[in-house]
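The complex appears here without one of its protein chains, the remainder shown in place.
Letters A and B mark the chains in the order given here, with residues in each chain numbered from 1 onward.
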Amino acid sequence: MCLSLTVAARQHLRELVLLRRVRDRIDREESLDVEALARGLGLTAGDFARRFRLAYGQSPHGYQRAARAVRAVRNREAPAGTPKVA
Amino acid sequence: MDLTIHQTFLPHLDHEASLDFYRDTLGFEVRNDVEYNGLHWLTVGPAGQPDTSIVLTPAAAMPGLDEEERRTITEMMAKGTYAAVNLATKDLDGAFERVQAGDAEVVQEPTEQPYGIRDCAFRDPAGNLVRIQELR
Partner (left out) sequence: MDVTIHSSFLPHNDPEAALGFYRDLLGFEVRMNVKYGEMSWITVGPPNQPDTAIVLTPVAATPGLTDDERRTINEMMAKGTYAGVNLATKDLDALFAKLQAGNAEVVQEPVEQPYGVRDCSFRDPAGNLLRIQELR
């Protein structure tokens, strides 16, 4: 069973799923090319950054810094043989 | 004391899609499928781990949530920030191949991590982050 959603709500959720794939890529990759990520979504860099911030509370760069800092601390302090933070 | 972790929860959006993933792609048993008012609660778990299960729940449709909460949960699920689980296997490459063949959303291919664990990550049909680590 699904929640009954308006067309606009469904479209919004679809867009969020696309953003999540971009966020996963940001988590996985070393560098961050906002232009290229935006192009992949058919958006301008500015538009992409704005939508990312609305969804995740931070700009793509801000999010990458924060998420990396958290991971680095958790990974550094984890004893050998511990699962990586998700 | 003999207390054990028995069932943990993950949200689902579509019980058929989640069944396909947990049962067919990951090879879990379906231990229960309870339907109520069109909503499904599925209990799944590995055959080799009979005393531990994941209960897949229709989280966003649960009674007792207000509209804003439902919307927040639904959006967080779409954004991939709502829920996650960590699994483990001796054959990481085999598991990854099977997951990839089942068309799951790959987040990270099998990678050796900085402190000696090898793992991969993908998202289930509801956007939950599933990380699988290699047991050595």
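Couple of notes before you dig in:
Here is the rule we use: a residue touches a chain if its C-beta (ideal position, glycine included) is under 8 Å from a C-beta of that chain, and two chains touch if they have at least 3 such contacts.
Quick caveat: nothing in here was measured; it's all calculated off a predicted structure.
For the chain missing from the display, the contacting residue among A:18, A:43 or A:67 is A:67, taking the whole complex into account. Touch with the hidden chain on the side of chain B covers residues 1-9, 26-28, 45-46, 48-49, 51-55, 62, 64-65, 68-69, 72, 76, 79, 81, 83-91, 94-95, 98, 132-133. Seen from chain A, the chain kept out of the figure touches residues 23, 54-58, 63, 66-67, 69-70, 73-74, 77-79, 82-83, 85-86.
Please note the rule applied: only the chains that are shown with their structure count from here on.
If you average the CA atoms of chain A and of chain B, the two centres end up 20 Å from each other. Remark: chain B residues 13-14, 37-40, 58, 60-61, 70, 74-75, 78-81, 84, 86, 88, 105, 107-108, 113-117, 119, 121, 123, 127, 129, 131, 133 touch chain A in the complex.
For chain A in complex with chain B, the touching residues are 1-3, 12-14, 16-17, 19-21, 23-24, 27-28, 55-56, 75-76, 78-84, 86.
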